[in-house]
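Just one protein chain is left out here, and the rest sit where they should.
Chain lettering (A, B and C) follows the sequence in which the chains are written, and residue indices restart at 1 in each chain.
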Amino acid sequence: MKLQLLLLSLLILMFCVPVGAQEDSAMVDSLAVDSLAALPVPAPVTDIGLSDLPNDHGHAVVVEWTPSTDDGSGLANVVGYQINYGLSKDGPLDSVGFVPSASGSYEHVGSKDENDRTYIPDHTDLYYRVDVKTVDGRLLVSAEVAGPVQSSGQWYNTGRTAVLIAVALFSFLTIFYVQQAKAGKELYIRPIGGIEAVDDAIGRATEMGRPILYVLGLGTAADVATIASFTILGRVAKRVAEYQTPIMVPTYDPIVMTVAQEVVKSSYMDAGRPDDYDEDSVHFVTQSQFAYVAAVNGMMLRERPATCVYMGKFFAESLLLAETGSVAGSIQISGTDEIAQIPFFIVACDYTLIGEELYAASAYLGREPKLLGSLKAQDWGKGLFVVLSIIGIILANFGVESFGALFEVAD
Amino acid sequence: MEFGQYLGLTFAIFVTLAILSFLYKDNPFYRFAEHLVVGVSAGYFVIILWFQGLDDKLFGPLADGDWYFAYLNSSNAEYMIPAILGCLMWTRFSKNYSWVSRWPMAMYIGISAGLAIPLEMSNRVNKQLAAMMVDIKWDQFLGGADMLWLLDINSGLSQVLVLVGTMLAIIYFFFSKAHTGVFGKAATGGIWVLMIGFGASFGFTVMARISLFINRIQDTADWGKTAFDAAETANPNYHSGFQVVFWALVVFVIGYVVWEIMKTLKEPKATAQ
Amino acid sequence: MKRQAPFALVFIFGIFMVIQFFVPHETSENAYEFLLDWIIIIGIFALALGIWSLFKVSTEKIKNRKEASEYSYITLIGLFVMMAFGFTQRTGESWGLYFIWILLCCACIVALMTMRASVDQGKKRMWAIGALVTLVGAIVVAIFDDAWQFYFTDPQGFENTMFRAFFDYVMMPILATMFALLAFFIASAAYRAFRARNVMASLLLLAALLVMSRFNPYLPFAEYVAKASNWLMNVPNLAAQRAIVVGIGLGIVGTALKVILGIERGYMGKG
Partner (left out) sequence: MQAFEKLMMLDRRWIFLLLIVVCVFTYVFDFSIPILTEPETEAIYNFVDSLPPGDIVFIAIDYDPNNMAELHPMTYAVVEHCWRKELKIIFTSLSQNGPGMVDQALRDLSDSLAQDRTYNGVEFKGREIVRGVDYTFLGYKPYYAIVILGMGQNFRLPFSNDYYGTPLDSIPMMQGVFNYDQCAGVIDLSGGNITDAWISYGQGRFGFPLFLGLTGVMTAQYYPYLGSGQVKGIMGGLLGAAQYEELADNPGRAKDGMRIQLSAHLVIILFIVMGNIGFFASKRRLSKEGGA
């Protein structure tokens, strides 16, 4: 008798379970099937709403529905919903995802690659059905197939408006102050210790007749910190060329090497000493972090540079470099935007540019008014940040969350 | 363990000691290890970039083209553009045409600078701004009962301190205003916050760095144990061989250290660090 | 043309990338991915310049008889041997003449380097002949030895026993030990710098001391020391980090803007 009931239930189940849901049927254990007839059937979901997922590249659809009336209340025997989709209303639908009970929406995000099995075509009619899964593991196929809906990509991401405004405002401020500076308006900039020290350090190297070591860090030319470091290198190299002090620039990345060669060469030309430029002063070492450090450390102890400058991106090697530099008796000036490494530079170097000061340094060293103009814009940015956060905190504590939401950015 | 593997491990121990000898001073062993690793790692990255970079990004997309059409019949013929730009970098080998290499360099920098502007604005400014606007937990302002009130990182007081600390530290970074008066006091407060933060993160890192050295000690000790414990080895006949290698390395290293110390003692006064 | 074209390119590509951030459409996304591929590909092509620079600087050092210049041979032998391992793999069980081939390659490199480094014309010629002979030898061995072969498109070289051995027994231990040197340098840096010279230095010192004693079980109030160090990391350190992050963010955006708009040209040597 039991066996017959089992077979019967399996037969019913086979009709119930559509293509693509076989893996779920494996989970149905005999006990649950035994009591199949006993458990009442929950109500299906209603009001399936379909829409294209906003602010994306397409290939995605949002499915929303009103949960079954037996979800959490009524019979309370729903464990979740299975979402199925297909290209035609009558054709077979594939299972694409499962969400637990009490949820009423699902983001069906597919691949944009046609050969991928999760590919969803754009600008094509798509149909969806939401099935109910019960406590005993049954899947109840809903009669309602919703559709059609078409997915498509958008040309503007509304979730990123806050960034757009911030970038536009900041660009305006920068251009405005650069123009003001060009027009000859005096801008006050407070002194920064590390930057003032660069000139003295070059002078010291000249007096001692020892070279200057300039380390651009482990960044590639794609890091803005490295780009900022190039401009500082340009100023240092010009000064170095005037004093006729040798400079050594070991690099970690071949592109960084070529750009740095270009920078140093032009600086020598500007200083009127193109013949003194030695291309090998800027050279490639290796692309392995600690092998690079091993080489630079060896160089420090052999050449004994009077001054070491570290500007750019640094990681765990920061302290290895700075301590060896201090063994070699060099004056050391450092600057990085890697927050985790700033403490080590502060501890081991004579002067350290903390974070943003690195980006200010290139403008300082040049003393060109138009470059200083952008520092003023940065200060405005920080001022706005403080003011807006104070307003935001006050509002948030009075229950106004919408102000903070204005600044949130979608991924 | 195979004997060849043991020899490899012995070499590994030797270069470990060679690098550690750098702590004393620059010496031939360190120079050997340093120059060796520069070459080997550069070669290693050539291979990695060849197979994982070029193969994936260039040869892969162009695979369905033919070389005698310069791959222009490939379905991804546009990938010839970066290849040509890459070749333009090679004009640096020539003196007269090296200015051409500035073009790919300019594109490279343009792409990265353009990429950074909205991304950094979003991640570092907008998101931090949104994170600042917190609803302070007034109901548990002094923190949970199981901790000293000050030490609860989820208390309202800690939240307030974070907010105030952040603002003070931002004030320190103002460039266009002299650090005098109230503003100067705030900036001093800011640098104090920065210093406490730096001190704490320095202290936390000490444990991680010492762990690295402990790991090296443990590895070296395991190697020594293998030399004296033939049970682990595939062929017990290697036993004496292991020990010969072990003692050879030990004698070699001790010999060098003694020689170096003798030399330093002979020279009257040279090194001052 | 020579001077202005690069800055025009920086501007065009920069502005495109800024706009791209706000356009989620597939077209813009594909362009973005394509451009990122450019960066990678250009970078790999530039590696040839890097290797050439390494070779040139090494031979220059030998030529000028700089301190420790003889070690440059080790660098270049290591470089080319590793590359040779990475592109080859044995086909069967036996290695055949593989190691003779490697030795010939090494000899060729040494001869080439010495040739470049020697000043005397006669010696130069002699070493050139040596390099040529070893090169021909290596080619002959490579052609007639079937025990191993080259793989340029298929990463068989990763499986090469010698490649793995050099990675495991040469590269990894040196790099790991280099990293481990930090244990000592962090100690000496702490000793040198943590002096209570003024308020700032004292704060740095106290915070570090507190955190460093957090797992000492013999300390009274050991539990609270651990909690206090967590608090330090999550309150003052978080505040410091956030302030720095905001500053860096604005600094990066400001610098990148100056670069794109051509206000800052120092990175091409025109400051």
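A few notes on this one:
In the analysis below, a contact is a pair of C-beta atoms (placed from the backbone, for glycine too) under 8 Å apart; a residue touches a chain by one contact, two chains touch by 3 or more.
Keep in mind it's a predicted model, so treat the numbers as computed, not measured.
Although it is not drawn here, the omitted chain touches the following shown chains in the complete assembly: A, B, C.
The chain not shown here is touched by just one of B:V100, B:V160, B:V206 or B:V253, and that residue is B:V206. Contact with the undisplayed chain is limited, among B:A63, B:V164, B:A178 or B:I217, to B:I217. When the full complex is taken into account, the listed residue touching the unshown chain is C:E223, out of C:E29, C:D145 or C:E223. Contact with the omitted chain, checked across C:I42, C:I174 or C:L205, is made by C:L205. Panel shows chain B; residues 23-24, 153-154, 200-201, 204-208, 210-215, 217-218, 221, 273 of it touch the chain omitted from the view. The omitted chain makes contact with chain A at the following residues, 23, 26-27, 97-98, 118, 327, 340.
Residue positions on chain C in contact with the hidden chain: 172, 176, 179, 183-184, 186-188, 190-192, 194-197, 205, 209, 212-213, 215-217, 222-223, 226, 229-230, 233-234, 237, in rising order.
The rule is short, and it goes like this: only the chains that are shown with their structure count from here on.
Between chain A and chain C, the least number of touching-chain steps is 1. Two chain pairs are in question, B-C and A-B; the one with more C-beta pairs in contact is B-C. Taking each chain's centre as the mean of its CA atoms, A is the chain most distant from chain B. Distance between chain A and chain C, defined via averaged C-alpha coordinates, is recorded as 22 Å.
Spacing of chain B relative to chain C, judged by their CA centroids, is 10 angstrom. If each chain is reduced to the centroid of its CA atoms, chain A and chain B end up 19 Å from each other. Those residues of chain A in touch with two or more other chains are numbered 160, 163-164, 167, 170, 222, 224, 227, 255, 258-259, 262, 285-288, 290-291, 294, 298, 302, 342, 344, 346-347, 354-356, 360, 375, 378, 381-382, 385.
The residues of chain B that reach two or more other chains are 19, 22, 31, 33-35, 37-42, 44-45, 89, 92, 102, 105, 108-109, 111-113, 115-118, 120-122, 125, 128, 132, 163, 167, 170, 173, 194, 198-199, 201-202, 205, listed in rising order. Residues of chain B touching chain A in their complex: 19, 22, 25-26, 30-31, 33-35, 37-42, 44-45, 89, 92, 101-102, 105, 108-109, 111-113, 115-118, 120-122, 125-130, 132-136, 138, 163, 167, 170-171, 173-179, 194, 198-199, 201-202, 205, 273.
The part of chain A that touches chain B in the complex is made up of residues 160, 162-164, 166-167, 170, 187-190, 192, 221-224, 227, 255, 258-259, 261-262, 285-288, 290-292, 294-295, 297-298, 301-302, 327, 329, 340, 342-344, 346-347, 354-357, 360, 375-376, 378-379, 381-383, 385-386, 388-390, 392-393, 395-397, 401, 403-405, 407-409. Across the complex, chain C meets chain A through its residues 18, 21-27, 29, 39, 42-43, 46-51, 53-54, 56-57, 60, 67-68, 171, 174-175, 178-179, 181-182, 185-186, 188-190, 192-194, 204, 241, 244-248, 250-259, 261, 263-264, 266-271.
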